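Encoded as C-alpha cells, the structure appears first; notes follow it.
Of the protein chains in this complex, all but one are displayed in their positions.
When the chains are written out, they are named A and B in that same order, and each has its own residue count from 1.
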Amino acid sequence: MTLLLGVLEEGLIYAVMALGVYITYKILDFPDLSVDSTFPLGAALTASALLAGVNPALTLFFSFAAGALAGCATGLIHVKLKVRDLLSGIIVMTGLYSLNLRIAGGRANVPVFTQDTIFENPFLADHVPGGLAPYAAVLILLLITAVCKVLLDLYLNTRSGYLLRAVGDNESLVTSLAKDKGTVKIVGLAIANGFSSLAGSVYCQHKGFFEISVGTGTIVIGLASVIIGIQLLCPENGVSFLTRLGLPHVRPTTAVIVGSIVYKACISLAISMGMEANDLKLITSLLFLVILVVSTERRKKVKPHA
Amino acid sequence: MLKLVNINKYYNAGTVNEMCLFQDFNLSVEEGQFVSVVGSNGSGKTSMLNIICGSIPVDSGAIYIGNENITHMPEFRRQRRIGRVYQNPAMGTCPHMTILENMALADNKGKPFNLRRGTNKKRVDYYRENLKALGLGLEDKLHVKVGVLSGGQRQAMALLMSTMTPIEFLILDEHTAALDPKTAEIIMELTGKVVKEKKLTTIMVTHNLRYAVEYGDRLLMMHQGQAVIDQAGEKKAAIRIEDLLERFNAISIECGN
Partner (left out) sequence: MKKSVKTLFLAAAAISLLTTGCSGSPAPDTQAPADGKTYTIGIGQFAAHGSLDNCREGFLLGLAEEGIVEGENLTVLYENSQADGGIASQIITNFASQKVDLICGIATPMAQTAYGVGRKQNIPVIYTAVTDPVAAELANADGTPVGEITGTSDKLPVTEQLQMIRTILPDAKTIGIMYTTSEVNSLSTVQEYKDAAGDYGFEIVDVGISTTADVPLAADSLLEKVDCVTNLTDNTVVASLPVILDKAAKKNIPVFGSEIEQVKIGCLAAMGLDYIDLGKQTGRMAAAVLKGEKKASEMNFEVIQEASFCGNTKVAENLGITIPDDLMASVKELFTEIEQ
C-alpha cells in the first residue's frame, strides 16, 4: 500500500510537468530542454517563498508565473534571435541553473521541513480526519493534477488553443491565418514551462526541501511519460487496448498523466526487484529507446496517408 | 491593385554562385484580374509569389497593394488580405486536427484568437454547407482528422479554407500539380467557381498549359525573371496551347538546350 501510494504521489507530481512536455513535444513539436531548469526553478522559488512566510498555495501560482517567464525566454531566444530550438532550451537551462541558485539564496540545498506546505498545514491538520491522513497527499496531488489537466483541455479547445495546435501541426497554415507563428510558439513554451515549474513547486513542498540537482533528467521523465501514455492509451490513428476492451476513448492529457504514473511504477518495480542501482539509468534509457523505436515504427505505418 | 515596382532579387549575392533572379522587374495586376503564370523551372514564377506574400525579402524595389507600400510588412500581416494555396496539399490544413476544427480555424482568420470556444457551434451548419458544395462527402466526416484524407480532399479543403474569410488576393502556387489528373480537374473547376463567385484578384502559377489557357483573363510566361508573354483580354483569349509550346521551344533553343 505504501508503495502504491508512493508511486501515485511521485507519478502525479511529475504528471503536471509531463503535461507541459506534452505541449512542447507533442503539440508544438519543439524539443524543449528548458524544463530541466524550470522544474528546479519552481522548487527554488517555493523554498524561498515558504521561508519568507508566503502562503503555500500562493507559491503554486508564483511558480507557474516564473516558469512561464522562463518559457517566454526560451521562446524569444528561438523566435526573435533565431537560435535553433534545442539550443535555445539549452541556453535557458544553463542560465537558469545559476539563477535558481540565486533564488534559493545562494544555497544548493534549502530545507523547508519546519514550514507549512500545501501538504502539511494547520488547516489540514484540523480538517482531515485521522483515517484519511495517509491519503491526504495523494488526494491533494490528484486535485492539483486534475485542475491542471482540465484547464489545459479547456485551453486547447479555445481559439488560442486551436492556434497552438495548428502551429505544431503546420506552421505555414498559421501564417496563412495572418498570425505570427513565433508568438504562438512563445505562448506554448510559456504554458509548458509554467506547468514544469508548478510541478517543481509541488515537488519541493512534498519532499520538504529544495536541492539544485532535482531538475536533472526532468525532460527524460517528461518525454517517457508522454510517450508511454500516448502509446498505451491513445496512439495516433491507432487502436489502443482501451478501445479493444470496449472502454471509452481518453484524451491525450489523461494518457500523459497515466503515462507518468506508469513510468514511476516501472522505476519503483525495478528498485524493488533489487535492480542493481548503478544500472538504473541504463534501464531508463533503454526503456526510453524501446518506446521511441516502437512509436516511430507506428508513425511510419500511418505516414503514407500524410 | 497589386503592383511590383523595380524589383531586384539576387540569390547568394556576393558569392561565385550569385544568381540574378529579378532585375528591375515590374508587374501590376488590376483588381479582379485572374492571372495565369507559366514558365520553365527557375524562371521566377514561385519566387514572384513568395515576394508578393513576403515569404522571401527583396533586395530592392517596392510592393504595393493599392497605395499602401507593403514591402517591409511581415509575411503573416500580408496574409490578412491574401489567401494562398500551395502545391503540397499538406501545407493548407492541419493533419492532426479534425475537419471541423480546421474549418473553425480558417473561419476565425482576421478575428482575435482569444480564449473563446474554438468551434462556434452556430457555425457548424455553415461549414457543413460549404463542405457539401465541394461534392466530396466531407460534410459527413466533420470529426475525422484531416491527416487521413486524400491529397485531393485536402487540397479542396485548403482552397475552401483560404477563401472562407474576406480576402483580396488569391495566390495559387501550382496547386494542382501534386494531384492526379481527375482530381486536378475537380480542384481547378472549383477554383474557377470560387474566383468567379468571390470576385478575387488571382495569380495562379501552373505547369498545366491547358489550365493557363482555359482559365483567367491574363497570361504571363516567365523566363529568366522577365515576362516574355503578357497578354490580357481578347489577346489572351486567342492564345492557344500550341502558341505557348512554340514559345517554350524557342526559349529552350536560346538557352542552348
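The working rule: a residue touches a chain if its C-beta (ideal position, glycine included) is under 8 Å from a C-beta of that chain, and two chains touch if they have at least 3 such contacts.
Remember, predicted model here, so these are calculated numbers, not experimental data.
Considering the intact complex, the chain excluded from display touches A.
Looking at subunit A, the residues touching the absent chain are 1-4, 6-7, 9-10, 14, 97-98, 101, 106-109, 111-114, 134, 206-209, 211-214, 216-217, 221, 241, 245-246, 264-265, 267-269, 271-274, 277-278, 280-281.
Just so we're on the same page, only the chains that are shown with their structure count from here on.
One finds 41 Å separating the Cα centroids of subunit A and subunit B. Within the complex formed with subunit A, the residues of subunit B that make contact are 74-77, 79-80, 83-84, 86, 90-97, 101, 104-106, 108-119, 145, 147-149, 162. Those residues of subunit A that touch subunit B in the shared complex are 155, 157-163, 165-166, 169-170, 172-181, 236-237, 302, 305-306.
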